[in-house]
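Could you have a look at this structure, given as structure tokens, before my questions?
Note that one protein chain is taken out, while the other chains of the complex remain in position.
Per-chain residue numbering starts at 1, and chain names A, B and C are given in the order in which the chains are listed.
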Amino acid sequence: LFVQKVKSEGIAHLSYFIGQGSEAAVIDPRRDIDIYLELARKNEMNIGQVFETHRNEDYAIGSQELAAATGAKIFHGGQLMFRYGLEAKDGHEFHVGDLRIKALHTPGHTPESFSYVLYEPSAGNHPVMVFCGDALLVGEVGRTDLYGMESRERLAIDLYDSITKKVLPLGAGTIICPAHGGGSVCATEIVEREESTLGIEMATNHMLLLSRPDFIEAKRRENLELSPIFRRMEQINLEGARVLGRLPIPPALTPKEVKHGIVKGGFLLDIRSPYSFAGAFIPGAINLHLSFVPVYAGYVVPPDRSVLLVAESSGQVETFVRYMVRQGYDSFAGYLRAGMDQWSKNGHELASMDMVTAKDLNVRMKKGEEMFLMDVRDRKESAQGMIEGAKLIHLGEVQARMAEIPKNKTIVTFCGSGFRGSCAASMLMRNGYPKVQNLHGGFNAWKATGSPIVR
Amino acid sequence: LFVQKVKSEGIAHLSYFIGQGSEAAVIDPRRDIDIYLELARKNEMNIGQVFETHRNEDYAIGSQELAAATGAKIFHGGQLMFRYGLEAKDGHEFHVGDLRIKALHTPGHTPESFSYVLYEPSAGNHPVMVFCGDALLVGEVGRTDLYGMESRERLAIDLYDSITKKVLPLGAGTIICPAHGGGSVCATEIVEREESTLGIEMATNHMLLLSRPDFIEAKRRENLELSPIFRRMEQINLEGARVLGRLPIPPALTPKEVKHGIVKGGFLLDIRSPYSFAGAFIPGAINLHLSFVPVYAGYVVPPDRSVLLVAESSGQVETFVRYMVRQGYDSFAGYLRAGMDQWSKNGHELASMDMVTAKDLNVRMKKGEEMFLMDVRDRKESAQGMIEGAKLIHLGEVQARMAEIPKNKTIVTFCGSGFRGSCAASMLMRNGYPKVQNLHGGFNAWKATGSPIVR
Amino acid sequence: LFVQKVKSEGIAHLSYFIGQGSEAAVIDPRRDIDIYLELARKNEMNIGQVFETHRNEDYAIGSQELAAATGAKIFHGGQLMFRYGLEAKDGHEFHVGDLRIKALHTPGHTPESFSYVLYEPSAGNHPVMVFCGDALLVGEVGRTDLYGMESRERLAIDLYDSITKKVLPLGAGTIICPAHGGGSVCATEIVEREESTLGIEMATNHMLLLSRPDFIEAKRRENLELSPIFRRMEQINLEGARVLGRLPIPPALTPKEVKHGIVKGGFLLDIRSPYSFAGAFIPGAINLHLSFVPVYAGYVVPPDRSVLLVAESSGQVETFVRYMVRQGYDSFAGYLRAGMDQWSKNGHELASMDMVTAKDLNVRMKKGEEMFLMDVRDRKESAQGMIEGAKLIHLGEVQARMAEIPKNKTIVTFCGSGFRGSCAASMLMRNGYPKVQNLHGGFNAWKATGSPIVR
Partner (left out) sequence: LFVQKVKSEGIAHLSYFIGQGSEAAVIDPRRDIDIYLELARKNEMNIGQVFETHRNEDYAIGSQELAAATGAKIFHGGQLMFRYGLEAKDGHEFHVGDLRIKALHTPGHTPESFSYVLYEPSAGNHPVMVFCGDALLVGEVGRTDLYGMESRERLAIDLYDSITKKVLPLGAGTIICPAHGGGSVCATEIVEREESTLGIEMATNHMLLLSRPDFIEAKRRENLELSPIFRRMEQINLEGARVLGRLPIPPALTPKEVKHGIVKGGFLLDIRSPYSFAGAFIPGAINLHLSFVPVYAGYVVPPDRSVLLVAESSGQVETFVRYMVRQGYDSFAGYLRAGMDQWSKNGHELASMDMVTAKDLNVRMKKGEEMFLMDVRDRKESAQGMIEGAKLIHLGEVQARMAEIPKNKTIVTFCGSGFRGSCAASMLMRNGYPKVQNLHGGFNAWKATGSPIVR
């Protein structure tokens, strides 16, 4: 038995390579599939099957890419009209060498969610692992609101039943292998730890400690953000993402070429840190730090615009491309060669952005300085505490709600730690706001300095 | 919580890197410690503590090496007179960031065996993992015969009580992280699968299905090989292995220098496959394939002789050195540059060895051909079945029992798959036996061809 | 100026990556192009141009593959009817950043050979390097016999004039960057050293020390092997090799699948060393060591048969595939998973081959033992010395001249060092020759032992 978890950071997506003898399968592959091919090669295995736990909404799944490269068969639930792959049926058993993989229909997170239970001969009939998709997560269960308000309750009921009647009966000793880890948007609050068992979950998962009615009620009250990317990913994942072959690494551009690209309608995206960005940036650029690209690119980058990239170093370019193809973005105009040094040595225009620290902001607020305090966090975060007087405008709404933001005041943006605040601030600057500041360290810093919090 | 298992192949030794925040600990480090330093570097962690589950007998532990490089403190049980490190006490709690690690004295495999239980805040008081050393293994329990016949029963009782009273009560949902995996000499038959929980073990571990008296009786009847390396490793591990710094990569030697090295008393070791060796070898060389070095070097290579190495390719040299330092061998005379090609192109002497297939051997035996059939497997293997008329001489005894082996007959050696048989055959050829053959594919091939088996 | 030589071992093919600023060009790319893409990425460059020095006959050029991945333009001489690319003209200048690359028509090795001269601003009008294809090589000049006997003299004249009138006038201080290095089949005897200048060549290249008539006469007398691969490569290189995308890594096969593949007509190729092969091989397999695949696959592997591979380790598989796609082989049936160990443990049939050492052979010959001594080296090698009584049958002719080889005698094959001899011996065994032996160490060993040589 060879099992290897493959984590896609940012979206905290977990896929799994399972192999025995010369046969292998992948659960929920990502779109940049080289890592699975490499695992197959190293272990002298052939990937013959791909199992999808469900149609994902936070990334474009790589099943088609992997099938194109290996000839593998793809399986997923038949409750949605997939344009590719084969239908897994409840109770169906698959084989990978002498491993047995049993499909369980576990609807709830989505109607066609499946869990796959791994049996290995030396453990007889005791399941070793369950690949439970987004049904059961570490310390959490999947969200049930992705199919609209009307189906939310039904899905919550389905989820409760799937977990309690199909998953938990596998036994406390079964290791769980969910499709997402801490930080994912697929559930309220997944725990950071990725090692867990049904026994640990039964004892400590806050949702599993609830009664059936309380569970359903808790799901009904759940109030999570819906990323604009969800609908697009769902669409892509129904049809099967376009096969890429090689990663579409963008060309290196001179400052002049970047300028030309801007004129031609390219989307100027700066993935450096908020500190670098604040220090100097190309006027008009939107700042989204590389580490936030996996989750927030969908909010920020229009799918029909070609990206002109500014990075800290060329080493970030490939990582950026990986993050983007996982989000269904397939083509890029280019990246600024030798980065901001090249740009500034050539004497091109630069802008900078003021930062403000929590301590200073507190002092200024106490002094009664007039400003527009803009909280770009999501509802879940703001429910934990806010800064008095701040207006909640989620990062994804900044563009649409620009009219609510006064041009004649100092705007102070903030998020949890300063990254999304910088993104929002860059949007405002691009739109001509004259005085924009970002709170470095965000709400974390605010709390850490003991500044007053309201709820 | 960051946990990374580090496996040392061959001896199937499992060590673990555990980190949280900037702090890290290593359980049972191996002696070539670069992998732990690299994990620490990548995760921006400092290794501050080393936990030893027990004094190992199958490898030289790297605690001192790691402590020298990082300043970490070393903990182990106080029931043996270690010349280094600090004493872990039963119930003592350690901290790695906000992880809690509780030490449990779990004697049985050795008197000073400890298990370390990992608690992580998000799982509250439910243990997440237990690093149980060689007390409880996947599908097996540790051997109890290392302290001699007289203490065997007492240790078996200790082991039963350690497992049932201290480990199993941690709960079915606790993941187990033993010190060895399938193939290790530290227990009769560890399962190949490395993923397990106490729940899986309770349900499927053949030893845990026994009553207390049956468990003790089973341990009393256990009849395992004692490698000559055990005493040496125990000694080294009491004193703490010498700190190496860089890996002692041997120099590249010309054929002439190898010849000179032989004259000076070097031990000529050929780590190529039995096929390569059979095809052509330097007269006098002992064949031990690289993959068998971790476990069998101790049987074959005298600790006071400096090795002259013949490898398939220079890429094997570093791996060989790693395997050897893990066995407490620290210095090497050199390796033959450009391998056997260089040797043979220079017209130096070569020998070759006959091979025999299972099918042919069966035919020859049926025909009544006289030969001395020599089974170099261990007792455990031969108990599963033998070839009629074969004499059992464990690989480690070949040198000592040479007198029992007739010089005037064809000698056919065999083991399980052909590797140890080739080693034994090379010893005989070195000692002037005129007609030696090795059974390719070993007993496995014998069985696969449906040849007759006796028990 | 960034210049990186990329060497393809075996065929000793040298390609060059040249970059300046964001622009790059590649001279004579190989077909597995990932190395150029990686260089471009690391240096933040875009490959915009590909220069071919000539239509090669020893490998399939990767220009089309590279153009497909990067959009680069391809340039080569217009004297052949290429089905792709653009025509470079004598005297034409290209630019890579502020580098200047001047095309010189330097016919001789082939009629459309071009050299490319690199000028860099800091060296003004002094050429820094000349990429001279196979016109001028280190210590040698290109062969002129590839277009048949009738054009040989004309090409020799062209070559002399190209070198003396176009290349040498660039000045003694110009560094030469030829298309092939030591060991290539594109010239009689290229020197192993790859660092050279026109000054060094003028002083030490044996061909440049000749007068024009002597040069032409020497070329007329040149008598080199023509590999069957030449015509195929020429054809492929006129049309442009098929674009591959990912490397076609073959699947891992079980012994059973390999057997099935043999039945279905697969070509069983064993790329292990002659020692491993001699020790044990699958009956019917042809032995061609991995290091000889680049040059000899064309002689040995029929282009229309799909290869079933036996390797020393899975690490060799990718290297093998690279070597093969460079020779225009694009598809493979699979490789034996876990190699010969797996095969022999399953009790499948094995054969072995006798080896003989130079010393023993000499003794046997002196004793007058009857045998058929078969020298599979090429004419160039045998001209340096032969073993008395040996019959010269080039490795590429063994199959065709099988009738000349007596079945009732012991056959002893030999080459330079034992690799090709093993290949020839494996062909004979496959054809039912009962007693075949290979001289380990080959003619090198023969010489080294002071055995008698005839010329």
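As a working rule, a contact is a pair of C-beta atoms (placed from the backbone, for glycine too) under 8 Å apart; a residue touches a chain by one contact, two chains touch by 3 or more.
Keep in mind the model is a prediction, meaning the values are calculated, not measured.
Peer 1: One chain is left out of this view; which of A:54, A:105, A:420 or A:440 touches it in the full complex?
Peer 2: A:440
Peer 1: Looking beyond the chains shown, say which of A:216, A:358, A:373 or A:411 touches the absent one.
Peer 2: Touches the omitted chain: A:358.
Peer 1: Quick one: which of C:128, C:308, C:324 or C:387 touches the chain that's been left out?
Peer 2: Per the contact definition at the top, the residue touching the missing chain is C:128.
Peer 1: Just name the one of A:86, A:243 or A:350 that touches the chain not displayed here.
Peer 2: A:350
Peer 1: Going by the touch rule given at the top, which residues of subunit C touch the chain that is not shown?
Peer 2: Touching the missing chain: residues 1, 3, 120, 122-124, 126, 128-129, 138-139, 171-175, 191-204.
Peer 1: By the contact definition given up top, give the residues of subunit B that touch the hidden chain.
Peer 2: 21-22, 37, 41-42, 44-46, 69, 245-246, 249, 251-254, 314, 317-318, 337-338
Peer 1: Where does subunit A touch the missing chain, residue by residue?
Peer 2: So the residues of subunit A touching the missing chain come out as 272-280, 312, 340-341, 343-347, 349-350, 352-355, 357-359, 417-418, 440-442, 444-449.
We adopt the following convention: only the chains that are shown with their structure count from here on.
Peer 1: Multi-chain contacts only, two chains or more: what residues does subunit A have there?
Peer 2: none
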